[in-house]
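With one protein chain held back, the other chains of the complex are shown just where they sit.
Then we have chain A:
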Amino acid sequence: MSEKELGKKWDRCLADGAIKLGTGLGLGIVFSVLFFKRHTWPISFGSGTGLGMAYANCQNDLRSFYLLHRSDKEQ
């Protein structure tokens, strides 16, 4: 993996992390206000879930270079 490619992957990771954190936060706020009587824990849960999803995506993305994909195997 070249340096440029790696840099692009990291950029994507950070942007994705920010997006998912914001989405999780937003959904957490919505659920907290509607169902959980404005407690804080749904908000933290939502942001944590968002960050976790971003982490998993980033991990997959960075590992994908070193793994053999099904499309390569079939060729």
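The working rule: a contact is a pair of C-beta atoms (placed from the backbone, for glycine too) under 8 Å apart; a residue touches a chain by one contact, two chains touch by 3 or more; residues count from 1.
In this text, contacts and distances are computed from a predicted model.
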Per UniProt record, name of the chain withheld from view ["DNA primase large subunit", "60S ribosome subunit biogenesis protein NIP7 homolog", "MICOS complex subunit MIC13" or "Septin 5"]: "MICOS complex subunit MIC13"
Interface residues of chain A (partner: the chain not displayed): 12-13, 15-16, 19-20, 23, 26-27, 30-31, 34-35, 53, 57-58, 61
